[in-house]
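Before we start, here is the structure in question, set down as structure tokens.
Apart from one protein chain that is not included, each protein chain of the complex appears where it belongs.
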Amino acid sequence: MENEGKKRVWSEYQKEIADDHFFYVRSCIRQSFFPGSEQFFLDFMRNGLGKDVFENPSHTTCTGIGYHGDIVPIETIMTVVARHFALMKESGYKNIAISCVTSFGIYTEILETWKHFPEQLERTREFLFKATGREFDVPENMAHTSDIIYKFRDEIASRAKYRLINHQTGEPLKVVEHIGCHYSKMFPKHGVGGAEFPRVLSGMAEAWGGEIIDYPERRHCCGFGFRQYLVQANRGYSVSNTAKKFASMEPYKPDFILTNCPGCNMFMDKWQYTIREMEGVTFGPSGDSIPVLTYEELAGLVLGYNPWNLGLQYHMVQSEPLLRKMGVEFDPEDKYKTKDGVQMPIPRNLINC
Amino acid sequence: MTGNVIVIGGGTAGVEAAGQLARSGIGVTVIEKESTIGGHVRNWHHLFPDRRSSSEVIDYLRKQLKHDNITLVTGELISGFDKKGGSFRLKSSSGKEFHGDAVLIASGFDLFRSERKEEYGYGIYDNVITSADLESMFRDKSILLRNGREPEKIGFVHCVGSRDEKSGNLYCSKLCCITAVKQAIGLKELIPGSKVFCFYMDMRMGGALYEEMYREAQEKYGISFIRGKVSEVSENIEGKLVTKVEDTLAGRPLRIEMDLLVLMAGMEMSKDGEAIDISGKLNRGVNRFFAPADYHFGSNISNIKGVFYAGACTAPMNITETISHARGAVSDVLNYLTNKH
Partner (left out) sequence: MNRFGYSLSKARVIDYDANNHAVAEYIAEKEPSFRLCIACGGCAATCTTGNFTEFSLREINILIHRGENRKPGSDIRKCMLCGKCILVCPRGVNTRNVVITAREAFKKFGINAL
């Protein structure tokens, strides 16, 4: 495989990513499933890089799950998004930083819709004004937060405490990247590296010493699909897509999976447990499962954050095998303690432990 | 008859027209950007449907060019022209000027750059090649994978950059289907034990003896034809190319691993052809090729009096059609010069 060819593709999909003064919009589900990720982003941006990242407490869900689940009409979601733009305007910000790939996809889809159908923009202004009395501007710069971490990847590399290198063998760790479909499949121009060979996560992993695996089903959707997995009867074909990906990446013996989408991350993490229960199959080495990390968690590990402060213990697949390979120092005793040191109940039958 | 005609392009169309014009007593200057004549044919090994060596076409063109009335200028790229009264002044990118009573544009086509179809991974996956790459392998009589081994399973992907809104090319390039059939047969002859597959949307066998060759490919050479557009190619851990296609006749997606995948690159308006008309005076079709004054009765005539077209600068054409088209252009140029003087 020729890396030069990929570089050519990447060079055609470069997007402008703002440098500072971000209006941050959170994901609905990430705080439950990967509770340290957004926290890391805010801490690193503000205290690590000294950037201005603002959160408005009136920000709500974008209603993307409802929209893709066919219960929220497009006029409604456009008005909700317009309200977020109004909050941004009221807070004095022009650069939006979006934590969720579903939201990012919705924001790009809506902005493109308004570009091609300006009457929809006007209608949305009217709806928002009637409902809330608010007015809004479209953002000057819109980035997914993985774009922002990608932008500062070399900065992170220069401060790295640990690299994505197996500290016993000296070999680079093998990284599978999985990009959320709505990051760039709908609008390749809005994603770093486009849709076929996205660069946003591979760029981070390589900058931090890892080796990217390009496996046959790399571009396949994780199967999330909203209304598909939401309905239990449909969940079988949803999980089958993830299983297809795992089987395809298995021969490469990946050390971990890196994702930028809440749904994909949750799926690839939790479905490994489900498939193991249903079929007795695992995809990691010697019966292990493959740890699945968000890009914030990975950046945090590289920078030497305590893995328990990054929330890795809340994953279904535990990350200890990866931590040991990277040589990350951690105290197993602290894994299920509150930040005040109070011991919490310890889950049984942990995967990879 | 007297007069001087500038022919832009020393490929099949330009040289054929130059030869015919010269023998009618016209002075001809052929301006070729490369160091030698022949155009794309020089890179081809053999031609469909009779598998004639392309060197025979080059030999024929060389003979056409041998005439005292013909001046061949090589290594010059035309980048603009203007018309004053009845005469034309052409500028080359090196600053030279050429003058003539008429201009015949025979700037040909560019092969579609297959790396633009990112999903096929040309320039990324080791054993994804183009139809042009395969021709040069045929010339060397050696079909080898990047690792030096002989391929056992080979796939041809039709319509790469043709009939494809995503590439901005709505048209059919016409020659790729028959080229794939010809190349598939060529492969089976060189590697008889190989399995060869063609992935097509429609088999467009619209030329003399094309359908017969398609039939021969099925019957005599056992080449498999699978109807469906390849959606995506990736490389597995053994370096095999995992190819995804909907088998539209079976109505189900199909997955197959290949050792070698050949992309049938389509034809596009040439970039150097576009540069001839930097000021945009000449009409262009929705296919971006030069648009003739009339697709039925004036396929060699442009919208500027005294400027004519020959060959694939107006649409994808095979060698036979290009030669006929060039001869048609000669007739229109001669008419123009006769009525002018």
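We just call them A and B in the order they show up, numbering each chain from 1.
One rule holds for everything that comes next: contacts are C-beta pairs under 8 Å (C-beta built on N, C-alpha and C of every residue); 3 or more make two chains touch, one makes a residue touch a chain.
Note that the structure is a prediction, hence the values are computed from the model and not measured.
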item	value
Of B:K63, B:K96, B:K166 or B:R215, the one touching the omitted chain in the full complex	B:R215
Selected residue (touches chain absent from view) among B:S92, B:S224 or B:S324	B:S224
Among B:V41, B:I143, B:I256 or B:V333, the residue in touch with the chain that has been omitted	B:I256
Option touching the unshown chain, where A:H59, A:R159 or A:K244 are the choices	A:K244
Subunit A residues touching the omitted chain (full complex)	232-237, 239-240, 243-244, 274-275, 277-279
Interface with the unshown chain - residue positions in subunit B	203, 215, 218-219, 222, 224-227, 247, 249-250, 252-257
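Everything below uses one rule, namely that only the chains that are shown with their structure count from here on.
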item	value
Rounded Å distance between subunit A and subunit B, as computed from the means of their C-alpha atoms	46
Of subunit A, residues touching subunit B in the complex	1-2, 4-6, 8-9, 194-197, 214-219, 251-252
Residues of subunit B defined as touching subunit A within the complex	115, 118-119, 121-126, 232, 234-237, 242
